[in-house]
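This view holds just a subset of the chains, kept in their places.
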Amino acid sequence: MADGGIGRILALSDGVFAIALTLLILDIVVPAATTDDELGKVLLHLWPRYLAYALSFLVIARFWVIHHQTFRLIVRDNATLVWLNFLLLFFIAFLPFPTAVLGGHEGAPAAAVLYATALFLTSASSAAYLWYATGRGKLIRPDVGRGQIRAMRARSMSGPVLFALSVPIAAVAPYGAEAVWIFAFPLARMSFVWFFAEEPGQQGSPGPPLP
Amino acid sequence: MADGGIGRILALSDGVFAIALTLLILDIVVPAATTDDELGKVLLHLWPRYLAYALSFLVIARFWVIHHQTFRLIVRDNATLVWLNFLLLFFIAFLPFPTAVLGGHEGAPAAAVLYATALFLTSASSAAYLWYATGRGKLIRPDVGRGQIRAMRARSMSGPVLFALSVPIAAVAPYGAEAVWIFAFPLARMSFVWFFAEEPGQQGSPGPPLP
């Protein structure tokens, strides 16, 4: 029963993630008046849109990976978790808009500030449900150790901190902010590999069966 | 078998809910002719669209939560339930349109009347499948008490009543109607918390296993 409840939260979330990932491409369009001869040049000049597409795809993919890892540990749901999860989905579904603005206004401070703010709010809401589920909500598997929880919580703060720092940078140096976002990804990626590498060992142990 | 049937109804419904939630963002666009210098101002002037986006996201999320709670109690499906569910999905999939009209015509009575009417029809169809499943359809778990059913049915009427009242208000005072919609949400939210808070106790009890 509880599992059935979580199952639908995941189904809805996966749907929103999948659609946000796929809608990003709708921002890349060749102007209708383009002739066949100009086409090659026009396609190359769209590079800021390709970059914005790739960046947002990576960012949404990473939030999905965090969601996937966290919900593997969650065994119960409640109303607060449902609404914190909706808060995350709200910002995930919003991301195609700042992506489109960034792709169309490469180098404009306003576009970079909007994007940085959106990433900050998304990562803050991603941390929020993780903190709630592993803390007050008591929704995770009883066999998850305190050390692992502390590590997950600490790691969940790297996004909000980095993206908050990138907001003022975006206002004065838009390209600098983009460098932070691109740098933030592989950095966080490495800690992720380290975390994931641990898990198989735990999966191999018998442990209590999940309800 | 019956469960497999319900499983697909939920999968299709979650898909429609997820897409409706995510399509809302397609209405927020920066005009193509915007220069980098104007961008900041243009982004701020889009506030009616952000508001319409947030309002509709909340509204669709709430209909999903009601759907989620109700279908937790449903153990069988039949043709009438399938079509009443499609009636709800019809209005859920329709909501991006009144949202776009409201975001583009903030303060216009016609936009507010359209939105109020759409919300009324959606909440009425949301009540319809709930009443059918818990009443004539006899589709819910046998261990659900009469008191709980009565409470659910009563609560399901708050949406249609409030949104029906907001239609004439929208015609004469569009911003007043918006206040009703925003007020309606937290109000209904509170009763939802109260309802959900009860459930864990029931889940803890052994009860008959679900098929």
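A and B label the chains in the order they appear, each numbered from 1.
Definition applied: a residue touches a chain if its C-beta (ideal position, glycine included) is under 8 Å from a C-beta of that chain, and two chains touch if they have at least 3 such contacts.
In this text, all values refer to a predicted model and were calculated from it rather than measured experimentally.
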| item | value |
| --- | --- |
| Entire complex copy count, 2 subunits given | 4 |
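Here is the rule we use: only the chains that are shown with their structure count from here on.
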| item | value |
| --- | --- |
| Superposition rotation for chain A onto chain B, Cα-based, multiple of 5° | 90 |
| Centroid distance [mean C-alpha coordinates] between chain B and chain A, Å | 25 |
| In the complex with chain A, residue positions of chain B that touch it | 10-11, 14-15, 17-19, 21-26, 28-30, 32, 34, 36, 39-40, 43, 53-54, 57, 61, 64-65, 68, 71-72, 192-193, 196-197, 200, 203, 210 |
| Contact footprint of chain B on chain A as seen in their complex | 1-2, 4-5, 8-9, 11-12, 14-16, 18-20, 23, 26, 78-79, 82-83, 86, 89-90, 93-94, 96-97, 100-101, 104-105, 107-111, 113-114 |
